[in-house]
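With one protein chain removed, the remaining protein chains of the complex are shown where they sit.
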Amino acid sequence: MEEGQPNQGIVLDVLAERYASPEMAEIWSAAGKVRLERELWIAVLKAQRQLGLDIPDEAIAAYERVKNNVDLARIRTREHVTKHDVKARIEEFCALAGYEHIHKGMTSRDLTENVEQLQILRSLLLLRDKAVACLARLAERARELRDLVLPARTHNVAAQPTTLGRRLAMFGEELCLALEHLCWFIEHYPLRGLKGPVGTQLDLLTLFAGDHDKVHALEAEVARFLGFSRRLDAPGQVYPRSLDLAAASVLVQLASAPSNFARTLRLMAGLELASEGFSEGQVGSSAMPHKKNARSCERINALFAVLRGHWNMLAALAGDQWNEGDVSCSATRRVALPGMMLASDGILETFHWVVAHFTVFPGMIESEWRRYAPFLATTTLLMEAVKRGAGREQAHKALQRAAQAAAEALQRGEDAAAHFTARLAATPELGLDSATVQRVLAHAHGLLGEAHAQTDRFVAAAEAWLARFPQARAYAPRDIL
Amino acid sequence: MEEGQPNQGIVLDVLAERYASPEMAEIWSAAGKVRLERELWIAVLKAQRQLGLDIPDEAIAAYERVKNNVDLARIRTREHVTKHDVKARIEEFCALAGYEHIHKGMTSRDLTENVEQLQILRSLLLLRDKAVACLARLAERARELRDLVLPARTHNVAAQPTTLGRRLAMFGEELCLALEHLCWFIEHYPLRGLKGPVGTQLDLLTLFAGDHDKVHALEAEVARFLGFSRRLDAPGQVYPRSLDLAAASVLVQLASAPSNFARTLRLMAGLELASEGFSEGQVGSSAMPHKKNARSCERINALFAVLRGHWNMLAALAGDQWNEGDVSCSATRRVALPGMMLASDGILETFHWVVAHFTVFPGMIESEWRRYAPFLATTTLLMEAVKRGAGREQAHKALQRAAQAAAEALQRGEDAAAHFTARLAATPELGLDSATVQRVLAHAHGLLGEAHAQTDRFVAAAEAWLARFPQARAYAPRDIL
Amino acid sequence: MEEGQPNQGIVLDVLAERYASPEMAEIWSAAGKVRLERELWIAVLKAQRQLGLDIPDEAIAAYERVKNNVDLARIRTREHVTKHDVKARIEEFCALAGYEHIHKGMTSRDLTENVEQLQILRSLLLLRDKAVACLARLAERARELRDLVLPARTHNVAAQPTTLGRRLAMFGEELCLALEHLCWFIEHYPLRGLKGPVGTQLDLLTLFAGDHDKVHALEAEVARFLGFSRRLDAPGQVYPRSLDLAAASVLVQLASAPSNFARTLRLMAGLELASEGFSEGQVGSSAMPHKKNARSCERINALFAVLRGHWNMLAALAGDQWNEGDVSCSATRRVALPGMMLASDGILETFHWVVAHFTVFPGMIESEWRRYAPFLATTTLLMEAVKRGAGREQAHKALQRAAQAAAEALQRGEDAAAHFTARLAATPELGLDSATVQRVLAHAHGLLGEAHAQTDRFVAAAEAWLARFPQARAYAPRDIL
Partner (left out) sequence: MEEGQPNQGIVLDVLAERYASPEMAEIWSAAGKVRLERELWIAVLKAQRQLGLDIPDEAIAAYERVKNNVDLARIRTREHVTKHDVKARIEEFCALAGYEHIHKGMTSRDLTENVEQLQILRSLLLLRDKAVACLARLAERARELRDLVLPARTHNVAAQPTTLGRRLAMFGEELCLALEHLCWFIEHYPLRGLKGPVGTQLDLLTLFAGDHDKVHALEAEVARFLGFSRRLDAPGQVYPRSLDLAAASVLVQLASAPSNFARTLRLMAGLELASEGFSEGQVGSSAMPHKKNARSCERINALFAVLRGHWNMLAALAGDQWNEGDVSCSATRRVALPGMMLASDGILETFHWVVAHFTVFPGMIESEWRRYAPFLATTTLLMEAVKRGAGREQAHKALQRAAQAAAEALQRGEDAAAHFTARLAATPELGLDSATVQRVLAHAHGLLGEAHAQTDRFVAAAEAWLARFPQARAYAPRDIL
């Protein structure tokens, strides 16, 4: 490309270009898809010859020779004539090879549906392994931060003690549930197969002179080639679009834990408890040089919105099949299928990076702790009061009054802990003597309940996932844009 | 209620009132939920006493006595004071019983999350059995219509022969896939359990003086009571909302086949090939008395749009958890959780009725067949030409030219079949002699490929589902509004 | 209702029951709708008689007499027979009156579409006035908080100074834009009118013996009665569903500013800068008595998710009209039309309450200010350096280095301001002498740019809205559940 002569008007897919990994982009690139189609055609050719059809060796060899010769512009030119994309690609491949043997007994959808399902399957496998890698990294950080105590927050307000490791375990468990779902989906994902224009396999049966077994053998071979263990039996021209939607649904579930994690890290950054990390050379804000923005966490949330948009595109197709089908799903799927895979990939890539790089500020966490410690013990104080015979409701009211007075003192800038303790001792209906109150408050740091055990069990679960999919070790957090 | 004094301003839930079954409405009614909560509280009380807490027998007996005494108005009055719905229900139950023992060591979400999950689980089980019943009915009709040949349509235009039974098998297979997914989800659906305000079980641990085993035993007993086999380990105050969304996703998949079926039956009604059936006393159109409208099929499609709307409500919650959670999901779930169950139930109720009652018009199907038969054989003619050595592309072009000419004749009102046959015989590059053409056209009716076998396999699959869930036999198609 | 005999299985619309106002619930109640329909029928009857049709006075009088006699149960019983809801309501009204004169020349949709549009219009007018009331209240608070300086935050991190009044103006301006849009929509909202079964007004024309003028006069009278200034001319049986969606879109826009405000107040509550307020008697958290939760703000966000779900339901109808229409929109609109109005109403009711009641904690805001003041001046320092001849990029890098070092000191608990100042003076490439730095930092509090003027302009804009719709003064913030 000449300087000053940029590729005018070219619009790249922004998900592939900015957020997703090269390996995911490759699966959904135009050239990659053409190569996949040609492999499918050749596989069908070979199986057809094996099953007795009259197909010359030289033809197959010719197709093999030119299969990587992908000229998208020339295919597009053909499509402008035929107004039919598959037809254009058949013509191109035949013209290159100098034969007219491919696509026999097949309809367009015998090609496209199967290739698309292959793209879906390969994408899901990639996402599964990456999710396992993220999970393993999250478990590492949970182990590292297992003992870092901080106030858990509900309604965005300090509530009871937890540890940062335990908080990560919370997101981790959600990710495990999604992974489990994804694995089930992959294992049960059925291939449409070679079904012909309306699903009855009529043309293949004609091609094989009515021999049902040969039709089945051909289809089984194609499924094997593509890596599917199950096949649909009675689809129409198209497979049910609720299958695409089910895949999208699992991806939305998969992205939920990263999105929750990101949302929470953005909140922690607002309290200066943590930062998502900063790459060498990164410029925070062009105008405000001191800021370390949670821009990658924000990106995770942003991509999650994209993903749910793709879900909605596919949801408009499910349940909208007319008879045996048509192409009213085509443009939608051309956008949403790659879109949802690239967005999911971008989410996991970003999540992986953030999980690996986020840093915590123990000084700030300590100061946060001191501020809220007295309040964090209130439920324990309530329990103690109840154990001593106080009515739950009355004790609750008394504690609430004392705590709110202390909170107001804090908001005025006074010492809330002292304020709170004094008031409780002066509240006889609680039945709590001053020593008990002091003891509970002094030990607030230890009011962690099952936090450690929960963290440890999550770490063990993550390790089991990694043991099940050891190839996930290959994924390191990658530098992101 | 006095005549002329209607319940002014009362807005009933329209899904429960018009479309869903009483058994589903009961699960989500306000009174039903209060009863469920009270049973949970009593179960917790009993387990707590068994595990050594000091809870008098009389207290439990008192709670048991009043548990069905549900006065929603009085609870609402309490809520207007407390601004806290759970608090209001605790106060009401305690006031009725004259004790203050329930809810010890629990936070609001220990109550509400578990009860809501129970409502979800029971709803899913109900929908599962109904879906199996629908499937069985669909298989019956597929068997009945196994041999009724008609032109399959793609792009809404006659394409190749199929049978009506085979078309039903297409929708049936989609339903089987969704059912399989639903069953997996139900089996793996984990209960949040009793986790306390931030998920660490601190308060229960305090209540049981640090005895971890008792905490686990208590939680296990509650899960057993509710019918769950799995529990979450490390949620925050709330369980991950991606779980709600996963349930919604499965329901959208479940409704897709009924929606596809409905869409297609509406198309068939437009061609007068079939009608969804007409109840005794039903008025078609108030203005156009002759019409038999596919209003129930239209309703299925309408409710499917509702369901996807509920999915979107829940999708706004997934991935939006702040720290350990809050109630920014509350109003959303109050609408979407019952909504999605009631809409799904309405879809299955309506689908069941239509599957049982739809009628076909063999006279019209026969006339449709005669009109399109010549065209339906074109792919077979193409295969024959290829078998005789014609290049696929050239043969295709020749056939296309002939078919389009015949189609134009048809559109002018002429005899298309004769037109087509004559033209083919006059096209030497096809290598098809007139006798072959005649033979293929004459046997168009038999060009069904695997249609019969596919239908039979679907019928067998449906029977296997019914054998697995025999309780589904209890569901008969119910009269709908 | 007897004690212990709750209305088993009754499911109330949760939006109407918990969140919306009685006046909005009345618009969408079943009984209210029946009354509206009857008024429409009577209006049509009167106009028909006036235009020369033979309708006895006694008949009209009889209909008038019974019009408020609404027995929903009996109508439902009729519907179970006819399977047609409008037919059931015609029969009921005629049976009550003892005449058969209503609905002449009309089809069901001539009734229902117009009544629904009336419900929509009345709801929009109500929401408009409430939004103006909210705006006025927001302007009051903006004026009150005009001079309360605090760090504005971007990426949830302190960025530059602003005032709280200015922050409210930001949300207020967004609300103004939505209001402007809503007003435009209301003014241009066209009534479907009396168009007959396929839109051609054939039956009315027959009824009036081909007199076009009478048909137009009748329709104009009905539109006048309903309060519409525009009519559609050429709809089918149904009006375009994109009109419903356009209404829903405006509502989503209307709810965006309240939702943004709520989200931000939840963040401020997390920093203890503000609280949404606490009603007398309110119980914060049943388990954690000290907490003042932003539960109403959370509700606003929750209802916004509901509203967008309803948008999606209606979006499935737009662009899905088959020929002149059908009822595949019916169940969807029965859910989504009331739903979106009730949810919007709940959002505005809650927003109004929070705007009126939220409190700020000046002590905490002051302490927040001290912590961040040095950093908030960095862009001013950058400008100063550029004015003194420094290259923008180099100055930026130098400032960034100094600011990040200071931020790290802060995170270690040191005095960040002192740290920062010292470092800047020791950075010659900035060209900033120590006195200049001190001066800028000392005046950070005044670095408000246009904040005051922006606030004042918003307050003036809000006042102009209130002057345009003075009836909005009638709305006071109402106690919410």
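Note that the chains are named A, B and C in the order they appear, and that numbering of residues resets to 1 at the start of each chain.
What we mean here is this: contacts are C-beta pairs under 8 Å (C-beta built on N, C-alpha and C of every residue); 3 or more make two chains touch, one makes a residue touch a chain.
None of the values given here were measured: they were computed from a predicted structure.
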Just one of A:A25, A:L191 or A:A390 touches the chain that is missing; which is it?
A:A25
Residue of C:V198, C:A217, C:L466 or C:L481 in touch with the missing chain, whole complex considered:
C:V198
Of A:G309, A:G363 or A:G391, which residue touches the hidden chain?
A:G309
Selected from A:E17, A:E144 or A:D433 as touching the chain missing from the view
A:E17
Interface with the undisplayed chain - residues on chain B:
153-157, 159-160, 266-267, 269-272, 283-295, 298, 312, 316, 361, 363-364, 367, 375, 378-379, 382, 396-397, 399-401, 403-404, 406-407, 410-413
For chain C, which residues reach the chain that was dropped from this view?
90-91, 94, 100-101, 103-105, 107, 152-156, 159-162, 166-167, 169-170, 172-174, 177-178, 180-181, 184, 188, 190, 196-207, 212, 215, 232-237, 240-243, 245-246, 249-250, 252-253, 255-260, 263-264, 267, 301, 304, 308, 311-312, 315, 318-327, 379-380, 382-384, 386-387, 391-393, 447-451, 453-455, 457-458
Contact residues on chain A toward the hidden chain run 3-4, 6-19, 22, 25-26, 28-32, 34, 68-72, 79-87, 90, 103, 106-108, 196-197, 203, 266, 279, 281-288, 293-295, 298-299, 301-306, 308-313, 316-317, 322, 326-332, 334-336, 338-339, 342-343, 346, 479, 481
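The working rule: only the chains that are shown with their structure count from here on.
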Chain A to chain B, mean C-alpha position gap in Å, rounds to 25
Which whole number of Å gives the spacing of the CA centres of chain A and chain C?
33
Where in chain A do residues touch two or more of the other chains?
153-156, 159-160, 267, 312, 379, 382
